[in-house]
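Data first, discussion second: the structure below is written as structure tokens.
Of the protein chains in this complex, one is absent; all others appear in place.
The letters A, B and C name the chains in turn, as written, and every chain counts its residues from 1.
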Amino acid sequence: MAKIPVGILGATGMVGQQYIALLANHPWFEVRYVAASPRSAGKKYREATAGRWHAAGGIPHPAVWDLIVEDANDVSKARAAEKRGDCAFVFSALEMGKDEIKTLEATYASAGIPVVSNASAHRLTEDVPMLIAEVNPQHTDIIPLQRKNHSWDKGFIVVKPNCSIQSYMTPIWALIQAGYEVKRMVVTTLQAVSGAGYPGVASLDMIDNIVPYIGGEEEKSEQEPLKILGSIAGGKIENYTGIKISAHCNRVPVIDGHTVAVSMEFGNKKPSIEEVKKIWTAFKALPQELEFPMAPVRPIIIREEADRPQPRKDRNADKAMAISVGRIRPCNVFDIRFVGLSHNTVRGAAGGGILNAELLKAKGYIG
Amino acid sequence: MAKIPVGILGATGMVGQQYIALLANHPWFEVRYVAASPRSAGKKYREATAGRWHAAGGIPHPAVWDLIVEDANDVSKARAAEKRGDCAFVFSALEMGKDEIKTLEATYASAGIPVVSNASAHRLTEDVPMLIAEVNPQHTDIIPLQRKNHSWDKGFIVVKPNCSIQSYMTPIWALIQAGYEVKRMVVTTLQAVSGAGYPGVASLDMIDNIVPYIGGEEEKSEQEPLKILGSIAGGKIENYTGIKISAHCNRVPVIDGHTVAVSMEFGNKKPSIEEVKKIWTAFKALPQELEFPMAPVRPIIIREEADRPQPRKDRNADKAMAISVGRIRPCNVFDIRFVGLSHNTVRGAAGGGILNAELLKAKGYIG
Amino acid sequence: MAKIPVGILGATGMVGQQYIALLANHPWFEVRYVAASPRSAGKKYREATAGRWHAAGGIPHPAVWDLIVEDANDVSKARAAEKRGDCAFVFSALEMGKDEIKTLEATYASAGIPVVSNASAHRLTEDVPMLIAEVNPQHTDIIPLQRKNHSWDKGFIVVKPNCSIQSYMTPIWALIQAGYEVKRMVVTTLQAVSGAGYPGVASLDMIDNIVPYIGGEEEKSEQEPLKILGSIAGGKIENYTGIKISAHCNRVPVIDGHTVAVSMEFGNKKPSIEEVKKIWTAFKALPQELEFPMAPVRPIIIREEADRPQPRKDRNADKAMAISVGRIRPCNVFDIRFVGLSHNTVRGAAGGGILNAELLKAKGYIG
Partner (left out) sequence: MAKIPVGILGATGMVGQQYIALLANHPWFEVRYVAASPRSAGKKYREATAGRWHAAGGIPHPAVWDLIVEDANDVSKARAAEKRGDCAFVFSALEMGKDEIKTLEATYASAGIPVVSNASAHRLTEDVPMLIAEVNPQHTDIIPLQRKNHSWDKGFIVVKPNCSIQSYMTPIWALIQAGYEVKRMVVTTLQAVSGAGYPGVASLDMIDNIVPYIGGEEEKSEQEPLKILGSIAGGKIENYTGIKISAHCNRVPVIDGHTVAVSMEFGNKKPSIEEVKKIWTAFKALPQELEFPMAPVRPIIIREEADRPQPRKDRNADKAMAISVGRIRPCNVFDIRFVGLSHNTVRGAAGGGILNAELLKAKGYIG
């Protein structure tokens, strides 16, 4: 089977590099188009990233190495690539102002090029689904409405949520789906520096120190879950109103892997610790059932050791796509507490985006 | 005025060293007796700590340098020192089994030597006060009862709480005292490695990593505040029952300074953010009123910057004895959230112990 | 082809774990016997390592998981395993006193079990070859003499050198072999904490700090190369006398990967920078010619960036078995300077040991 040709917008940045690394041997997709800022445009990809290659997956695939970087602002280049069969859709890892991204991604969609985005720009756009493939795959159903709203034919936009919520979103969804409503949560994140890009956080702030603040992160961590748990009604996605989240976000001296300490209060129906473990161990969703290439075998891995999960030891579990949880125990204030962990630049960024694209292919929206 | 001669039990360990460093120029107390494990006994203090001096305050005071280390298990040595005027009371920084410490500290008290302890052994002993000088100085009133219970004449035991609670205990007490009952709290700590002593936490666990577990720490963080807020009744200290705390304790790659993220729920009477700030800014207690040497001018310092307090930048505020708080903001689940920070080996260990001794002197129990 | 069954002595320690991880899918060898301290003996391997699995290669291979750990001191267990076809030779990653290891490894050899050792005990034993497979494969020729000296039939001992020398040993050998004698070298190492095992270096010594001393390391770094470059004469390996090395060894807060800064003085024949690069790029040795499974395609990889190699970015080059070099430039005092880097627990420990075993199989000494 011929692979689907894909483009990367913002291909030279940290998340863009991660896409290149993770797609190196992908069975369905093949990177054939790369675009970035005008500064990189015209260079070979290897030149444009020389001396600033950060992705965990090592140096780029030889086939990507010599691709000429195009100007991401020039959508006509992508259309040309689409016409010659080099760009069926794009992953957006754009790094620019939020409003600029919002407009530019819409321009791509309008030009007939589906956009699978990592950026936060369209996360609160009402007819744009914010997908975690294991949690709300049915939100892809809004794509036809989105196309209709904008009179787009082939193009559309989907986004993924912020990296800070990956470590608790799938676990609480598994419980809600099993009939245990999580009503209130206090979550405290310990987030890795790779989440801030490069150069990102100064080493003077991260040696012998932590920073108890990440701009905008607490709002995203509290609000995005409501849309993900929401339902399609009246041509848009309406927020779920059954949960309240309080998020404390901290930056810690860790390269990759966001850890989160969670206290959960359930509704009237409260699971036991054992039931929680059983539900999480058994949890599988569409990506597992259809065996998507990027899907972890088990979305949630329970660590039974007293002091796990830990970022350096658990972030790479199952291609860095599994969420590790541990320390599941009663809460002295709410009902149950636990610690969650996921890889922020794989599961929480490029890996999650690729899984979304696999979902879209399975549903027939791309390819 | 002649200084009060004081002994240090466990003088060669990390906390013992911190006592030596902080007492170097103390106006009331003078270290004239040092005791440690049999291994160190008989050596000069400088020899016993050679190559393993860790305290922030630099090398020991010359007067201590040549003191002969005694065997801490041999209480007769301390009695002899007391008789010759070299040891009016002791700071206990013993590092041995909990039961051994419990017995040994009682033996010192029984021998007529007051014990101001850093150890956890007697924290839950009903007639032993667990003191934070700014929060519950009135708990010293139980000392006469304690003496009577054991038929001790001059000796007694007081303890200080675990270092993990310092960053939130004084702030919530200030609010409770002002009439705003804190009913429920979720606290997540990011604790420094010095809290685990030396060698303590392995560097393999603290480079590019955090550990979301510290043995016994969550229990202490949840239970000790209840005793500190308790009241003397029936010859013992009865726990306060008006508050529930859920603690998540984490180890992070920071040398000194425990940070804590706190969500608080108040009773019917709820303060505004501005009232909280006003109460904390204005808060002073007995150590401030009587101007104890070790007391910070203001027990609570509010940082208005968006990203403070931070351990490396704020732990040394006011001789490392002030608690820094910041990010005071509404909570999405409870009422108000904030970040607290205090120096764990000064305010949370030796400095807090010295402040307790200053309180005991002011109250006439030692000296 | 049936795989050769192999045992691991010290299988539960850090290096032992690394052997298990690296041998998981080895085409020639299969772990069928594990031995460790009496404390672990009798447990399943998974139980014996529960909560202290550190190796980079993830959790053990299922086939190893349920092996019963034997007492490494009891050589009769290994003989029994050898007889039933489960242990054709052993990798020694023993962690005990040097003299004990020396005796115990000889006991294994005497019992007919070849020992491929990581320990330093026999490194200076005159008839034991200290092998880097790319540098001195011909030193295996001393094995028949060693057997004869001890009247051993099948058994023998080979060792590998200290991890600190891997980053410069192969590069200077490549130059010497090309006719450019390196006469004097000053090397300064920046060594990772995994080199000290677990718990190893305290985090209090590695946060905001470096330690400019590692016990015994400078002596090994200066002396071991002389034996590796030596020649077999009179029934023993005689040291090479043509080179003098001065080593400064430092511990730095890095998990894996030893970096070294090297200044080299050549004899009368001095290469240009370009010749050095050409020699290193072209360098291949027996492991490459015979395509040993663990051999890197190129033993030496030149990084042209101004600021490489760096441990986190380059340690895993080619299965963590390649040595990365960079900053090749003139020296203001000697002739040429460069920076070298290799993975200390793979190339410098278990991976290097496996490569030695592959060499021994190719030469017919095991299998």
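We adopt the following convention: a residue touches a chain if its C-beta (ideal position, glycine included) is under 8 Å from a C-beta of that chain, and two chains touch if they have at least 3 such contacts.
Predicted model only: the values in this text are computed from it and were never measured.
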**Study point:** Candidates C:263, C:316 or C:356 - the one touching the absent chain
**Key:** C:263
**Study point:** Which residue of A:115, A:206 or A:302 touches the chain not shown here
**Key:** A:206
**Study point:** Chain not shown, touching residues in chain B
**Key:** 50-51, 58, 207-208, 255, 305-307, 312, 316
Point to revise | Absent-chain interface as seen on chain A, which is shown | key: 54, 193-194, 198-208, 253-255
**Study point:** Residues of chain C in contact with the chain not shown
**Key:** 184-186, 188, 190, 205, 207-213, 215, 222, 244-248, 250, 252-255, 259, 261, 263, 306-313, 326-327, 331-334, 337, 339
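Following the convention adopted for this analysis, only the chains that are shown with their structure count from here on.
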Check your understanding: In terms of CA centroid distance, which chain is the most far removed from chain C?
Key -> B
Study note, to complete from the structure: Rounded to the nearest 5 degrees, the rotation mapping the CA atoms of chain B onto those of chain C is 180
Revision key, fill the gap. Cα centroid separation, chain A vs chain C, in Å, comes to 41
Exercise for review: Mind checking the centre-to-centre distance between chain B and chain C? Centres are C-alpha means, answer in whole Å.
Suggested key: 48
Review point. What is the distance in Å between the mean C-alpha positions of chain A and chain B?
Key: 44
Check your understanding: Where does chain B touch two or more other chains at once, residue-wise?
Key -> 205, 207-208, 253-255
